[in-house]
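Just below is one structure, and these are the notes that go with it.
With one protein chain held back, the other chains of the complex are shown just where they sit.
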Amino acid sequence: MNQMTPSEENMNMENMALQQSQSEKIRAIIKRYYIYFVLALVVAVFSVVRLDEVEWFARGHFLNPNNIINLLRIAVPIMTVAGAFTFLMIAEYIDLSIGSALSLAGVVFAWMILNGFSFLPAFLVTMFVGLIMGTINGFLVIRLNITPVIATLITLSLYKGIALLIVPAGFSGIKSIGEQKMPAWINNYAREDVIFGLPMAFFLAIVVIVVLVVAQRKTLLGKYSAAIGGNATAAELSGINRIKVVWILYIIVAVSAALAGIARASFMSMGDPLTGDGMELWVIIAVMLGGTRFSGGEGNVEKTVIAALIIIVITVGMLTVIPAYWQTFALGAVLLIAVVINHQLVGDT
Amino acid sequence: MASTENVLEIRDLVKDFPGVRAVDNVSFDIKRNTVHCLVGENGAGKTTLIKILTGACERTSGKTLLNGEEFEPHGPRDARQRGVSTLYQELNVVDTLTVEDNLTLGLEDTTVGFIRKTDKINDMISVMNDIEPSIHPKQKVSTLSVAQKQIVEIAKAAASGSEVIIMDEPTAAITEGEIERLFSIIQNLREQNVTVIYISHRLDEIFEIGDYVTVLRDGRHIDTKPLSEVNGRSELIKMMIGRTIFEEYTPKDEAEQEVILEVNNLTNKKLRDISFNVHKGEIVGFYGLVGAGKTELARAIYGADQAEGEILFKGKKLGASPDKAIAAGIALVPEERRTQGLFTILNIRNNVPVMNMGKIAKNGFISSSEEKKAANEYVEKLSIATDSIEKQISKLSGGNQQKIVLSKCLFADADLLMLDEPTRGVDVGAKSEIYSIIRQLAEEGRSITIFSSELPEIMNICDTIHLLFDGHLKASLKNGEDVDSEEILHIVTGGE
Partner (left out) sequence: MATTEQGQTQKPSISSRIGDEMYIVLLMIGVLVFLVVAAALFIDGFFQGQTLVNLVTNNWYIVIIGIGVTFLLITGNFDLSTGGVIAMTGVLAVYFSQAANVSQNELANGLGLPYGVAVILALLCAMGIGALNAFFVVRLKVPSIIVTLGTMMVARGIAQVVTQGAQRNTSLPDVFGIIGNAQIPNTTIKYSVVVMIVLIIIAFIFERKTVQGRRTYFIGANSAASRLSGVNVTRHLTFLFILSSLLAGITGLLLASEFKAGVSSRAMGYEFDALVVSLLGGVSIAGGFGSVLGMFVGALILSTVQSAATGLLLSPDWQFTLKAVAVFFAILAQSYVLKRRQG
């Protein structure tokens, strides 16, 4: 048995715990803040490189106000969806239908505006459609017990199909059709300057992002998602209602996709049923770069949101440097790199 | 009788499974604020009793009273809410959350969904810190050791108002120093109005920490008494074993054959420097109780888990994966048949030949007539109760499922057959059949290693017996008339 006195033993243990905490602390700091370093790095690279020396470039310095506003405008809706998506992944579930949900929402919104409704009713109805889509997703996954991947691939197809069917034949989207003109004020939400040249859509999305970040850190929803994803049995034993929590998460994801869809329809003055195609890819890359674990239990909305911004910055930056036909390859490569990074960060058992 | 003295009362509790009575009219009381130990061999009924108590399993008949009132929880969650928590070996903490988050999981105070840091939380944290100051509430549980995670669970149970905390083999995975710490925690709990039910095979610990002890054997209650009135380990052991008469073991009088398996200094996370030999035609038994390392040893030899040391099979170094072991001539009947040994959604015909597909195939093509023949052969040989080899495994009873696993391994024609708990959940008749098959295989010149926590099984058929405790091979003996089962139990419960 130990020869130390009880107090010595205590001190020893505390020292060990503290030391463990120290090296653990450094790792934790890296894990927590690396994403900001990466963001700074990426912006720096694109700013410093004299892009007008590159053959295809013609837009001037990267950090000009126009570019930044443009970037933020594109990025923020996706950041919102990525943030909501993080919750779901933390609980170890997935939703691949977000792109179609965005498209359908945009179509519904545009349709209503085109047919004479004012902004607020159109907005609310579209958000309600988002709610319904989330409910359907949740129903398939949690009640019918269909694997999340397959369930949300089915709804991906369904929502896309519905969006396509709403658009009249021969048109690429809901827009001015013959006599019926799309009112110009549809742009206001996503284009009209409110402050600093940024539109209402931007600020609303920022609010949602902030809410999501806070929710994950400080509310039951955030904690329970992590509990369900980390150890579903322990969560169940502690009285957590998995069905309720996960269903709510699916609804939140779909609703944020709907919000993003409204912003896009407003910006483009049209409801494009295919505009959201492939968004799930971006979101997944963002989620991975943000250090979310595939097997659930761990993840951070803030980091995912920043990661989404980084992805957009990189892509927009790339757009100015590489030809369009390199993009798919680049995106795929970025995904695989993100997979490797994620593996290093939160490497699975 | 004043029922305020007893926190739990168990009256004529019965649990029947198809073919076996796991709990046989058990009645005893658990006094408030004591450490009440539950001992008994494997299969004595301890686990089933606890499962019934916490509602994880439905009783067949009988009553249980908590504080004098009827207590029949719907499930572990319900039991916990009513004051009875259980600490299992599979820890129920969320690794990815902090200690503080785990302590308050499900018990949070909220305003509009926002988690508030209230006094209640601070109280829980101070309970936690009283017990174990080295654990920081903001630490992620994944960074804690097993002992520390246990403490978090205990703190949670205590701080959330549990009157009774059941601990199932809590010391199986922690170090000696941590055990001491656990004991002082348990003593503190007792002073804070918590009753601890302590299940363990380690009799020394029972004497150190327990106030009362209940001995179960074959599902029946043998005795409940204060530990102060127990005459040392030997009395407990006598009660645990009873006067079971083992089937006659006839020692082999042939000269020792060649060595077929040589294990030297096998070591890994659980195993500690284990060395032994197995001879051709020999039946070697490894006996030990929960946490002794039996399964770890079997898996390490088989290549399913990694280990350091040397393993020579038929003179050659054994490859470090199951498929290589099978190719060399070893087959394993795993411990958990449903998750490791069987393909439950497939049928009998598919399951039987999997470990030796070459025998029913020619040039890679499966012959369905050979396949059916193989399945039917073993259905008959092992008297498996089914009307068709097309029957899905999940539809068979536990005993029959175990026979399928055995068939798989027999079909592999292995020279060394390793069996991990081969007759768990198998009825008496089938057990006998399995034992005679094992004996016959040995006569044919094959070697068998049995890893079991059932002493009668080991005593029944093994030629050589190795005793395991806490990853160590403590003793080896040849089976025969002068084997002392009490001495054996003494060693596998930690004695020297």
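We call the chains A and B, going by the order they appear; numbering starts again at 1 in every chain.
We adopt the following convention: a contact is a pair of C-beta atoms (placed from the backbone, for glycine too) under 8 Å apart; a residue touches a chain by one contact, two chains touch by 3 or more.
Every value quoted in this text rests on a predicted model; they were computed, and no experiment measured them.
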Sole residue of A:Q22, A:S157, A:Q180 or A:T233 that reaches the chain not shown, by the stated touch rule:
A:S157
For the chain left off this view, which of B:P18, B:G232 or B:G358 is in contact with it?
B:G358
Using the touch rule from the top, list residues of chain B that touch the missing partner.
302, 304, 321-323, 325-327, 332, 334, 339-347, 350, 354-355, 357-358, 361, 364-366, 368, 379, 385-388, 390-392, 395, 408, 412
Considering the whole complex, not just the chains shown, which residues of chain A touch the missing one?
94, 96, 140, 144, 146-147, 149-150, 153-158, 160-162, 164-165, 167, 169, 281, 284, 288, 294, 323-333, 335-336, 339-340, 343, 348
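Assume only the chains that are shown with their structure count from here on.
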Note which residues of chain B are touching chain A in the complex, please.
76-77, 80-81, 92-97, 101, 105-108, 110, 113-115, 133-136, 139, 143, 176-177, 180
Considering the complex alone, what residue numbers of chain A touch chain B?
1-2, 10, 13-14, 16-17, 20-21, 24, 215, 218-221, 223, 226-227, 229-231, 233-240, 293, 296-298
